[in-house]
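A single protein chain has been removed from this complex, and every other one stays in its place.
Here is chain A:
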Amino acid sequence: MATQPINCEQANERITDWLNNQLPETDRVALEAHLKACPACETEANSVRQLWQLMGNVPTPEPGETARVRFQAMLDTYKDTVTTEQESVVDNLLAKLRQLWAPKYAFRLAYSLVLLIIGVATGYWFQRSNTPALAYQQQIDTLSTQVQEMRQMMMLSLLENPAASERLRAVSYTEEINQVDDKVVDALLTTLNNDANVNVRLVTLEALAKLADNPTVREGLVQSITRQESPLVQSALADVMVKLQEKRSIKPLRQLLRDDKLNHLVKGKIEQSIRELS
């Protein structure tokens, strides 16, 4: 096979490949032919070859012996990490299971402990506080009874006060007394019948009307009808009687009608009341 002659440029391009032994056979023959013929290219090729050979002389230092040791150490560590990774998959699962279980267990334990403490504490507290609480209750009861008694006494004494305003206050106290005893009722009825002030008598009437469940009060009220002279009290009494539907009041009311001094307005009122009662 005849080789194609090549020019200097082509030759130059192939010198490196030629030195590198990477030139196809035909190209190699062509290049070598050209180099023989062309002194310039031959010089060039020689200088490159010198350099190329010099490069071949460049010593390649050996890695130190430590390299192998380091590599082994690295490999061993790596193997360890890989195996631990594989192991850790199982470990992780176990750990997760443990985690799932452990906090709950701890939580339960803590919960029951807290409950126990609360129970003990409350029991202890109750035991300590029960007796005093009862005593307090008793004390308070006693005290309130005493206050009631005090009020009653104050009211009774106030009713005898010369000032009408004080007597009004005394009557208003009766609303605050829970259990009105006969003494109070007596005092009120006396006030209703005898008090000089109309206003006091009216307020007393109101107070007594509220106590109308008491038969003594009812009776007192009925008896009081004929004793009243103030038209205001008379009509108020008539109203109370209608409200209480006290039939026994009809007789004293009729008696009142026969009184000449009776105010004509009150007369009409009483007549109406009698009609409503009968």
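As a convention for this text, contacts are C-beta pairs under 8 Å (C-beta built on N, C-alpha and C of every residue); 3 or more make two chains touch, one makes a residue touch a chain; residues count from 1.
We adopt the following convention: contacts and distances are computed from a predicted model.
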item: Undisplayed chain, where the name is taken from the UniProt record, one of "RNA polymerase sigma factor", "Lipoprotein", "Small basic protein" or "UDP-glucose 6-dehydrogenase"; value: "RNA polymerase sigma factor"
item: Residue among A:P39, A:P61, A:P162 or A:P215 touching the omitted chain; value: A:P61
item: Identified contact with the non-displayed chain, of A:C8, A:A37, A:L75 or A:A121; value: A:L75
item: From A:T16, A:Q148, A:T226 or A:N263, residue that would touch the chain that is not displayed; value: A:T16
item: Where the missing chain touches chain A, by residue; value: 13, 15-17, 20, 22, 47-48, 51-52, 54-64, 66-68, 70-72, 74-75, 78-79, 82
